[in-house]
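Heads up, one of the protein chains got dropped from this complex, but the rest are sitting where they should.
Per-chain residue numbering starts at 1, and chain names A, B, C and D are given in the order in which the chains are listed.
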Amino acid sequence: MTEKNMNPANNSAADGVAPLSKVQQKVAVSLNRRHRHEKLFKGVGLVASLISLLLVAILFINIFSKGLPAFWQSAITLEIYFDPEIIKISDKPVQRADETDNAFRQRDIEWQSEVGMINFNRLIVEGLNKVLPDANQYRRDVQRIVTSGERFAMRQLVIDNPAIIGQTKTLNLLTDANIDVWLKGNIDRSLPDAQQQLSPKVREWVEMLSEQGIIKNRFSFALFMNADSRSSLASAGLAGAFMGSLYMMLVVLFLAVPMGVAAAIYLEEFAPKNKITDLVEVNINNLAAVPSIVFGLLGAAVFIGWFNLPISAPIVGGLVLSLMTLPTVIIATRSTLKAIPPSIRQAALGLGASKMQATFHHVLPLAIPGILTGAILGVAQALGEAAPLLLIGMKSFVAQVPSGPFEQATALPVQIFLWQGNELRNFFEARTSAAIIVLLALMLTLNGLAIWLRKKYENRW
Amino acid sequence: MSNLSLIVLLLALMAIGYQLGMVRSRRVATINPQQRMHSRPHHYGMMVGLWAIIPAFFLLILWTMLAPNVISSMVAAQLPAEVLAQEGMTANVIMRRISNLAGNFGIVAEAEPWELAAAAYMQQLKSSSAALLTGLMAAIAATGLFFSYKKIQPQLRARHQIERTIKAVLIICSTVAILTTIGIVLSMVGETMKFFSFIPPSEFFFGTTWNPRFSTTGVGEGSLTGSQGSFGLIPLLSGTMMVAGVALIVAIPLGLMVAIYLAEYAPAGFRSTAKPIIEVLAGIPTIVYGFFALVTVGPFLADFGASIGLTIRATSALTAGVVMGIMIIPFISSLSDDIITQVPKALRDASLGLGATKSETIRKVVLPAALPGIVGAVLLAASRAIGETMIVVLAAGNSPTLTANPFEAVSTITVTIVNQLTGDNDFASPQSLVAFALGLTLFVITLLLNVVALVVVRKYREQYE
Amino acid sequence: MTVNQTNSSDKIKMTARDVKVFYGANQAIHGVNMDIIENEVIAFIGPSGCGKSTFLRCLNRMNDTIDICRVTGSIKMDGRDIYDPSLDVVQLRAQVGMVFQKPNPFPKSIYENIAYGPRLHGLASRKSELDDVVESSLRRAGLWNEVKDRLDQPGTGLSGGQQQRLCIARSIAVSPDVILMDEPCSALDPIATSIIEELIDELKQNFTIVIVTHNMQQAARVSDRTAFFHLGDLIEIGATNEVFTNPQHKRTEDYITGRYG
Amino acid sequence: MTVNQTNSSDKIKMTARDVKVFYGANQAIHGVNMDIIENEVIAFIGPSGCGKSTFLRCLNRMNDTIDICRVTGSIKMDGRDIYDPSLDVVQLRAQVGMVFQKPNPFPKSIYENIAYGPRLHGLASRKSELDDVVESSLRRAGLWNEVKDRLDQPGTGLSGGQQQRLCIARSIAVSPDVILMDEPCSALDPIATSIIEELIDELKQNFTIVIVTHNMQQAARVSDRTAFFHLGDLIEIGATNEVFTNPQHKRTEDYITGRYG
Partner (left out) sequence: NRDTVQVAGSSTVLPFSSVAAEEFGNNFAQFRTPVVGSGGSSGGLRQFCQGVGINTIDIANSSRAIRPAEVEACKANGVNQIIEVKIGYDGIVFASRVDAGDFKLKPEHVFLAQAAQVPQNGKMVANPYTNWNQIDKSLPSQSILLAIPGSNHGTREVYEEKVILDGCQTFAEVKALPKGDQNNFCLAMRTDGRVVEIAGDYTETLARLQAQKDAIGVFGLSFYEANRDRIKVATVNDVVPTVDNIIAGVYPVSRPLFFYVKGEHIGVIPGLQQFAEYFVSEAASGFGSPLEAAGLIPLDDTERAQILANIKAKKGL
């Protein structure tokens, strides 16, 4: 071993204390290169992660910077006198003891129609007259200030509480979409009149009212309370789409996830390994590649045509999206099940657990993180999907908030689609992004539990 | 009684059966102490519960499916014969009106007397059907409960029965995927055949031009007939492959490296925040990506190309692919991360103990061991890429020309399916029917790709322990 | 090959006839015949790779879990063919417990590792009963003192020998009729080993025990009979002192005296 | 505790000073001091769970891979602190090889299992050289005859003892300066054990070997010095025949004579 001592030549042991064997010298020689690779590898990993995060950030900034302003909307504060002269209606009907439900409903509808005949616009114009001295000279322009949907909101006030007639209320009414655009500076103010959406008079009024603080940017509850609207753009809201999406996602969560996990368990743990299961595996992988619109075709044929489920209902949307998500959940679950060491299964079987028990007591808990990842990705995908909804009538304009999964509804991605296609770009560009923010928020909330659980169940051994 | 309350009732029955079964199995056990019970008390309970509800449940399903038809045919038999003839409406509509009337719901026009009579009859039938169903279900549930209760003995393999039931459920769940496939194929085959009656398959499969035209351009006045357009699949197929290829070239390295970094290097805090954040990429609606590609990425790539002397079209296979790649990153990164984390520590230790660096361990031991799962993740991502529409619509330039240059505009099969299916074409024309042929073709192609993938994975699979 | 070195008075618990095991195309066991007597301790010895574990795994059908493994011949327990399709393999495994050669604790707490089996088979109806089972099993495996303060910590965080004892404790917690132990003391120090050997002695009163060991002394100490395997064949089986002092076969003698190889 | 039972003429390969190891809040090693001499075989003995493996893993910093594990004190190799942040832990592990207590073959072919290390460190430039390394490593571990026809089959399909020898072969294939063996013969029959013991004797010519064993005879046969651990303390260290014939401490004596417990 003396030759070893005589041979201190090695850079990594330059302090001379560690003479190395021949083999170890070879090792040392290779080390620099390998460490470079190591650093590079780790660096690439870090960079990849940062790039991914950066991409998320870019997309987020992109969406948020556009969308956040849309959560505030300009509204005008007016004193509205519910003038009994204008609102001349009979008393609200009350159900009589001897009356059938149907007959009462008939009467109620008649009464509501009567209320519907009232021109609530006049109330608004009266209110505006109080703040705009020259309003009477510009009758057309006055109509353009408050968005048209507000008159129905007022009618609803009267229907809900006829006692309001004769009172004066201070109300915050949404202004017309174009006024909102104008005040937010989304349209170039220097453009000539021909290119402006607002008439000069309206612009002048708006400037004046907003200086007086009568028109103000307020948090837009309408965005969250109202369903979509096409005739009164400023009062278009997300509530309908949100509820539709929520119902659908609940169906997906409670259908696709358990079913997918069950299928994965069967295929991975129980099914005999033969040509048939190979076929099933290939077939499931293949389903994942089927364009989503094809699932819509299937859903229309099966759920609507066959099972007679209603058109445009979240239940059908949920079923279709479940079928679409199923492969994702199955593949994710199978992948994780594959990675669980057989010794765990053997330990359980050796104790007299049945295969079923071994699977459900030991294997499945270990696979939970992967399953949840599958669920997260599946739900994310399903939530953003619009194409299959087209063929089951959910890619629709629905002006009501659904009260259950069997009611007609639309969905957030559809809403995004409708809004981004709306002509009034200056108004809807921001709204679209706002809707996306809401969609992302819904997605994160739905996935929050999964993310939390996944973190909890993650273990290494 | 509504189906919902029936189900609630069944569940209650099941709970009762469960308790009864448990109690009885305990008693049986004490009566014959020398004989060991095959299963645990809760297995017996479960079995009794299942026997109580499963047959009744099947009855419920069968009844709900059949009863409305039976009722309407009974009502239809009662209708005055001349009504059907004279009205000239389909029976379907008459029945709807009658059942609307029977449900006291939404009829605006005045109802005829015969309609009212039929409605009353229908209402009566419905209520007796509901009563009959409730009675029958109660009887069946009680019988199931009683007999299974009586059957409890030490030798009775209750656990087997339960496990067989669970297995049946598992199998049913796996067949859903198969049924979906069958459904998809069936829902497309008929229309595809119709399409091929217009366009010969050879022209479709081997044609190199895609230009379907608008279905009726040329049929209108003053113009000519016979210009049907050309329906060549090849440009679309090549476009699909190119866009998906670019997407995977972006997503696989990026996603895998993210997964590796998160699973092996990153501090726990970084991992648990970064992972869900990156997953958001999968949830951003694709239309957002589309506009992102069109407005931001496309021009950027074009400028970048110009600066290095390449002509890159702003909307091209590259743009669409890159953005799509971004979208599918989480499919690879998150799933692979989970799988990599599953690889037993002993394997890592073995490698590290031999003086391997961490990266060598990862590349040579961990990744191969995790390969089957990772391939699954990649397949899922690839599938997503092939099936994606919106991004391509906006970012690939929608130009179905045959090119091998990823800097050129292309179009893909899925985009074309959506366009042709949802456009304004005549839905009985080849222009619209081609969507089905395309769908079916894509289905077969991806099927073949998956078979190849399966074979490859089988070959390289490493089973630890 | 040698069969029935048993007295007619003994009650036979398990019989194996012409058992052959194949891993894919490789044959690991070439037709083994063996009787295992009730309440005896039988030791399997033989050079590494000769098929001891493989044969052992046949006795509770754990080989079923290896895809490529195929078993032929017949194995009976209490007169009943255990490879009979109508037989409940789960019940079989509950009756024939197993300690694996490589310790394989569940990635759960120590307590859960032990409690799993009793819970599964309903051997304890109350929490306190379960606690008792856990404690007594751990005590009998000589692990209680080391882990009593950390029952809620993962079983995978134990030392090698501790894991092995945990697995022993886990398998005796369900009181099987037959216990198959594949080198249960390989990672144990002499003291722990003697505890396990005492346990085996104790268990023998009620149960039948099959033990694979490389330790001749151990075989000699604990077993009533010894079976010597070589290259997939059962070469010799007989009363332990017979086999050790007066082996019938040259190969047995060579192996025992350490001259083989 | 006992330190430096070494002669001044010996060249010291590794020194440990006041080494403490914690798993989370539990302390597994309570300040161990030890010198390991070049080209010696040193055996660690002690009851299960006393910290032998833990201390062994400190010597090539395998404990780094356990999240909750924390090591204090200093360990030097050739005078260089191996816990020095500037030290290259990869080189350290190449220099200080390890055979783990639980055999952990890679899920790769037998050939690849052995070839992994040499390939990693670039020890063989040609395929034929690599083949030679694989063959000689397997031969020295006494496994060649059993596996030579199935080199392309997975290492995980081997029997317990075969896996253990595979892992030994794998670690000597990279010729480390120091080899840490955690119960390398636990799953081996006497013959295979003697092959490994011969291997250890042979390796000792060039390398330093630390071996954990529960087998007193083995420790007596192969080691030059023996260290006795108990409950995380190094109780005694000295020349093997000294420790076995004339232990300084009561506990050592008790343990060796099997009276402890």
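Note that in this section a residue touches a chain if its C-beta (ideal position, glycine included) is under 8 Å from a C-beta of that chain, and two chains touch if they have at least 3 such contacts.
Everything quoted here is computed from the prediction, not taken from an experiment.
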Residue among B:S148, B:S336, B:S383 or B:N425 touching the omitted chain: B:N425
Residue of A:I187, A:V206 or A:A288 touching the missing chain in the full complex: A:I187
Of A:L55, A:M248 or A:A300, the one touching the omitted chain in the full complex: A:A300
Selected residue (touches chain absent from view) among A:Q24, A:S52, A:T175 or A:S229: A:S229
Full-complex contact with the absent chain, from A:H35, A:R122, A:K184 or A:R425: A:R425
In chain A, positions touching the absent partner: 109, 112-113, 115-116, 148, 152, 187-188, 191, 194-197, 229-232, 300, 304-305, 308-312, 390-391, 393-400, 408, 420-426
Sites on chain B contacted by the missing partner chain, in the whole complex: 89-90, 92-93, 96-97, 99-100, 103, 105-109, 211-218, 220, 223-224, 226-227, 229, 291, 294-295, 298-299, 313-315, 393-394, 397-399, 401, 408-409, 415, 418-429, 431-432
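Note that only the chains that are shown with their structure count from here on.
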Whole-Å separation of chain centres (CA-atom averages), chain B against chain C: 48
Where chain A and chain D are represented by their mean Cα positions, the distance between them in whole Å: 58
Where chain B touches two or more other chains, by residue: 159, 345, 355, 357, 360, 369, 463-465
Residues of chain A engaged with two or more neighbouring chains: 27, 34-35, 38, 342-343, 354, 366, 461
Residue ranges of chain B touching chain C (in the complex, touch as defined): 38, 40-41, 157, 159-160
Chain C residues touching chain D - in the complex, by the definition given at the top: 23, 26, 45-49, 53-54, 101-103, 146, 150, 157-162, 165, 182-183, 186-195, 214, 216, 255, 258, 260-261
Residues of chain D defined as touching chain B within the complex: 60, 62, 65, 90-95, 97-98, 100, 102, 104-108, 116-117, 120-121, 154, 156, 167, 170-171, 174, 176
